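First comes the structure, then the notes that go with it.
For this view, one protein chain was removed and the others were kept in their places.
Going by the order they are written in, the chains are A, B and C; count residues from 1 in each one.
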Amino acid sequence: MNVTFLGLGNMGNPMARHLLAAGHHLTVFNRTPDRTVALASAGASVAATLSEAVQNAEVVITMLADDRAVLEVTENFIPNMKAGAIHACMSTISPDCSRRLMELHHARGQVYIAAPVFGRPEAAEARKLWVLAAGSARHIETCRPLFEAMGRALTILGDDPARANIVKISGNFLIAATIEALGEAFALVKKSGVEPGAFLEIINGALFNSPLYANYGGIIANQRFDPPGFKLKLGFKDARLVLDAARNAEVPMPLASLIGDNFLSALATGKADLDWSALAQIASERAGF
Amino acid sequence: MNVTFLGLGNMGNPMARHLLAAGHHLTVFNRTPDRTVALASAGASVAATLSEAVQNAEVVITMLADDRAVLEVTENFIPNMKAGAIHACMSTISPDCSRRLMELHHARGQVYIAAPVFGRPEAAEARKLWVLAAGSARHIETCRPLFEAMGRALTILGDDPARANIVKISGNFLIAATIEALGEAFALVKKSGVEPGAFLEIINGALFNSPLYANYGGIIANQRFDPPGFKLKLGFKDARLVLDAARNAEVPMPLASLIGDNFLSALATGKADLDWSALAQIASERAGF
Amino acid sequence: MNVTFLGLGNMGNPMARHLLAAGHHLTVFNRTPDRTVALASAGASVAATLSEAVQNAEVVITMLADDRAVLEVTENFIPNMKAGAIHACMSTISPDCSRRLMELHHARGQVYIAAPVFGRPEAAEARKLWVLAAGSARHIETCRPLFEAMGRALTILGDDPARANIVKISGNFLIAATIEALGEAFALVKKSGVEPGAFLEIINGALFNSPLYANYGGIIANQRFDPPGFKLKLGFKDARLVLDAARNAEVPMPLASLIGDNFLSALATGKADLDWSALAQIASERAGF
Partner (left out) sequence: MNVTFLGLGNMGNPMARHLLAAGHHLTVFNRTPDRTVALASAGASVAATLSEAVQNAEVVITMLADDRAVLEVTENFIPNMKAGAIHACMSTISPDCSRRLMELHHARGQVYIAAPVFGRPEAAEARKLWVLAAGSARHIETCRPLFEAMGRALTILGDDPARANIVKISGNFLIAATIEALGEAFALVKKSGVEPGAFLEIINGALFNSPLYANYGGIIANQRFDPPGFKLKLGFKDARLVLDAARNAEVPMPLASLIGDNFLSALATGKADLDWSALAQIASERAGF
């Protein structure tokens, strides 16, 4: 398949590589040309401009930072995309932005599907992303070989692209909730003389049995927030997405609000570039540690 | 060992049976004599009075409802316990109550250890309880064969009995936090047209991989709160314990407070006898479902 | 002075009348021409188009619904405004929108000042608005006679127009906080058998001595939310403004978040068109009333 990949950051780069390895004709473009060098030597075509990059694509995949970046780039390439071509947006964006993109493409006879992923750069490297796709069923099937080349699982969520985005940001909310809960519990047990790491082993062994609890719990217990796996300021971006979605859907989410306020507190006290699990430090600091 | 077991409810009963099966000399007493019949036919001695029940015990185990019940019963039997005998309190009680019990026993040359457990009646039946013991190390070792007869794991948390209680109630707080988080996330995805069960499968498959998420998530997704596995009014009791411990330790726990308020809301709207995961219904109702 | 007034709703209409009464040359335009009839017979010129309305204005006053309305109308009339003319925006809008408007006008050699007001339609009728002005000091002085014709007080808040908007929305937040606090306190005293009206008299007599507490407290105590003085859905708009400003300024405002979630709950349960003090019903309903 002729595939164009836009957004060659630490997620997009390995994803693009897996597409090449699976035998697709890959075209890339990046404002920072350095990022295309390795892909070019692995067989990707490097386009000189964004317009050139998309003109022959059957599928354009975008893996960009946020709503604004996706909208800006899409508005730039959309006039050059073929009618009938598919834009699969794999970024974590708002449901509203997804609906807007669908309208933009629809107006030109193009197809939009949302396909955000669960998984960090390590998972992207290891082809272990979990892809959540929503939009036209037929066109998701067209993209299936691409998604399967990049990930370990594909879940299809129906016709409305926004649903995939809602599921993605709700998943991130659940992780943030785990961080907040661990932060508060650790503050309590620490003040009572129990070592957080010991507490974590017990509650994970006896109750959760979850690698995610082991992972985040371990980072928080050891206060090992630097270097960051996922920066707090990006975690805040996702927290905002869920708060905005809750607002639009008229769903009160007091725990999401609590997390949002703790993110603001973390930003205001200089934690923007730490790992997002440093959110748990707020509970610790408020307890006087 | 000569062991006396007080509190033959749906937790205590199977626990007592496992002690018998392990070959201990078990004495039981219950205000409702019916509960002792099966144990008697399995070999337990049934005492006629509380005083008689404890007088020859090397270890007295209590598995009673709450602080008040444990204090009342203990005040009644303490004059008849031998000096040097051990009271192992396995109920979920407050750290303060644990400290008070330690003082009461200490004043009479007796020993108090806290040994609360993670696990529901099914786990008690299956000898899968996780025992958290704190208090005198030597006397915990004395009790070790008893704990091992009843559970799959024993964690020792140091000299201060209150620590075991803090760990127990903090663990319950983490489960309640999971319920609250799932309740909010389900409300959001449902209003967006995503089926909660499908959402749960995704986030547990992609993120948590936790049987506890599968279990509670499943109950909440299917709104199957009756019959209850653990009644909401008892869940509220535990929520109060963690809030009181946080207050005493000067640890702000806003998520625990949020959960406490949602429990009150659940009680005030007639959910006391549903499963405690009906806490998640508050988010759903507030979203207009 | 040549003044153009745009936005002749239940606030703008009496404000425009006061300007006429003070002897200014007033031009009006409204998409719903009916609204201009009374003003025309009182001496206002009615423009046929928005462009015509602003072309000779020394000062253009806008009193429109929200950010979107102000931006849309301003983008339409800005090409026809004279260089050096002043746009005084008296709506309750976001600080960000205010900054954006300042840039738009600045780029054309025009002047923007923010001048939101405290006061409802009755206060507008009675010339009792409190005007908060921010922007170029010299141009605020130019507008002073206009503001004084419409209100009882004018406070000047410096060069940055956004500050006036921050003060306005923070004031509204404080009222919403009062409503929330009264709602919770009333729920508690009611469940204890104390009549809310009696409670209100005591706490206002003994503590607050505030007409605002008497007013909102009276509405809430009597649950007299219909007809609305200020609709709940508009109150929610203001709650969103303060939450967004808090987010942009990195200021955690947990009480504002709590209010925001209760507004969502009120919207989701059909209270959009009641008085915004029906926010207090959430506490009442959650207590089982």
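The rule is simple: a residue touches a chain if its C-beta (ideal position, glycine included) is under 8 Å from a C-beta of that chain, and two chains touch if they have at least 3 such contacts.
Since the model is a prediction, treat every value here as computed from it, not as a measurement.
Set against the missing chain, the residues B:A16, B:L157 or B:V251 yield one that touches it, B:V251.
Within the whole complex, the absent chain has one touching residue among C:A21, C:A40, C:A126 or C:A198, and that is C:A198. Considering the full assembly, C:I175 is the residue among C:A22, C:I175 or C:L234 that touches the omitted chain. Subunit B residues in contact with the hidden partner, per the touch definition given at the top, are 240, 246-247, 250-254, 257-258, 260-262, 264-265, 267-268.
Residues of subunit C in touch with the missing chain: 95, 118-119, 130, 132, 153, 155, 157-158, 160, 162-163, 166-167, 170-171, 173-175, 177-178, 180-182, 184-185, 187-189, 191-194, 198-199, 201-203, 205-213, 242, 245-246, 249-256, 258, 283, 286-288. Touch with the hidden chain on the side of subunit A covers residues 254, 261, 264-265, 268-270, 286-288.
Operating definition for what follows: only the chains that are shown with their structure count from here on.
The two sequence copies subunit A and subunit B touch through a face in which the numbers common to both exceed half of the numbers used overall.
Inter-chain spacing, taken between the CA centroids of subunit A and subunit B, is 39 Å. Among the residues of subunit B, those touching two or more other chains are numbered 254, 286-288.
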